[in-house]
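Removed from the display is one protein chain of the complex; every other protein chain stays in position.
So, chain A:
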């Protein structure tokens, strides 16, 4: 059989898909997005078309698809804040009063759960020491006369809770049995429990439990009076009250009953139970009066001034606020005055007046103060929920500014300059004010924070909150620097590093957004000064890490960050695990642009080294992989421009430094190959002595590096790659040596293969294919023959039969057939891009011995293929292999009788085993016909 003469260029043109350059508008992804855009727009238009009466919902939906952020602004337009709010009157709200009450109730339920959760753990810890007090109170419940007795039984908090639940049931039971007086008496007893604040940390839980009972009672009374209004004594229904009934619809008997309830509760001697029960049934005022019971709310707020216990007072205010939300949602006046009343009391706590009492109950002042926090949070939320600008200003004035003592004559003498705002109140004020408002008034608010310094809430949390808000909603231009200066004047004096950094962390963001680099450098300098003074602990480092990562995020280029003054010093402070994680962050941040700056490179190299050294046998696989990838990426990104020798030196350093990582070796080898090729390009194809030496150094470097790689597949691929680089640079002996090394390497593959056999085989076969295509241009050995390497390859396939087998082997042989065909051509399909390298077509032009050898080898390969086909066990597989071979034959050989019979046999074999519609079979048939092979198909 003779090789056919091939025109590779024509073949390429014929068989490749036609190409045309895409314009920007034809980009497939681009097209898709523009189509969907259009579709969206159409959808939106249609929506509006269908509902031209400004169907806001549809429009919003449309926006929501388009841009989720815009949807938010659509839902709450900022004008809302500026519009004077119309006071919702009782009449307008009453229609939905039931629903409204429900929504408030569900909100309350969530809040209750959070209280219970928040204080649950502290309750159980310390209650055990003070059980006796509660026990005494329980007994008092059972029998008021027992009070004086000394004996107490030990009960736990859980039992207390259970007892309360029982009481709740008893009340319900008594109520059902029409014993309303005893139900009332029981509920008074329950309310009285709240007078006991001797176990402060249990009080919030107690409050929740007791108010549950109170609410139950309130509901029972409401239902009863409603029933009374609807059904007369004889049990006849009079009229069902409309949903939005007023006191006019209620008959006198029901009103009398209602009044009686208020009378009965008004006669309770103790203040606290009286307040709670009145709040519980306050809703029933609706039966008596048309207007909302504003006066009652105000009076109850005033009455709470009589509660001297801070906890009791706070929670009573909370309970009033909770019911106020349902009954008087629009009015906040009573809440404001109530809160300021409470603050008078609270300031006494903060100043230590209650310390004796607090110590007696076994807690410290800070914990005691924290118990009040949820109350302030809720009340502040209620106050600011629906407020407009003007009201906000008022609230802020009331709680955020220095309180002139003159408002309360004789209240606290000796404090001439006024009272500072309480920090916990300031905190929740800030939290509840809209961000835009905070932004616009940032300077005044920061002054407010400055003046509030007490133990109710650490000041730095307030600054942190302020910082976070003004990052979100920047203050006006002219105020920006002033705010920063104002805040920093205070913060820079902080002694506690953690607190200091917590604020610095947030304000760095602010500076990056709003100020120039000068401020930032000053800030970093200040941070550094603090760090040198203080004790750097792990938590300090954690905040510092956040700061560094912000800087990294802000600057696009790492070099810029490093050039900022103080940054390097800051980085030097890290140690331990935090240091590693910061380094990782830094390495991650460079993954885009080239590293050219020598300082940055050196810096990164050191960090990479630290990371590398931190890995040991105990490190997790993920950790190793991540670090390796980061370092490899770094090595790839390093760029020395034209200074190739320097680059090679760097690669040598890398190899030395990151010896434990295969991937780094691979990267280094790739980089070095690239250097070799770049050197050739720079020499414009002809090496001088110097460049040749350099390239030699690169190749030698690789020759040394590659054997250190543990896994076989990358190793052989790299050998091949280096061989290619060497050939390009006209280093024939190196090329040969490298190819031999690769084959030897395969020869020595240990017999026990790992589990990834398939991948391994894939790797090997792709390598062999690549090798055979490379062999097209590798010139033959002058002494050992033109097919020295190829013979080595055959040896390998034969001796190490488990490396490659089955269809892969068939394909490889087909590939080799193509290689032989190419070599047999007068001109090779491609050449090495270096003029100094001659390939076989030049070397052996017209050499008959060479062509004889070629024909021998070809015959051998054909033989091998035929033998292989006969060995194929599986019929279908065999058929496919036959098709493979047939194709290869048709491609490589001239059509003659021999080929004809051979191909017919192969096709026959495929036809018997495969379905006729099989596309591969069909394509092969067509191809054979096109080649003029007129086989007989019966």
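The rule is short, and it goes like this: contacts are C-beta pairs under 8 Å (C-beta built on N, C-alpha and C of every residue); 3 or more make two chains touch, one makes a residue touch a chain; residues count from 1.
We take it that contacts and distances are computed from a predicted model.
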Chain not displayed: protein name in its UniProt record ("[histone H3]-lysine(27) N-trimethyltransferase", "Down syndrome critical region protein 3", "AP-5 complex subunit zeta-1" or "Transport inhibitor response 1-like protein"): "Down syndrome critical region protein 3"
Touch criterion as defined above, residue of A:163, A:224 or A:348 at the omitted chain: A:348
Residue in contact with the excluded chain [from A:306, A:352, A:659 or A:782]: A:306
Selected from A:267, A:656, A:873 or A:915 as touching the chain missing from the view: A:267
Contacts of chain A with the absent chain, listed as residue ranges: 148, 195, 233, 253, 256, 262-263, 266-267, 269-272, 274, 299, 302-303, 305-309, 312, 341, 344-345, 348, 408-412
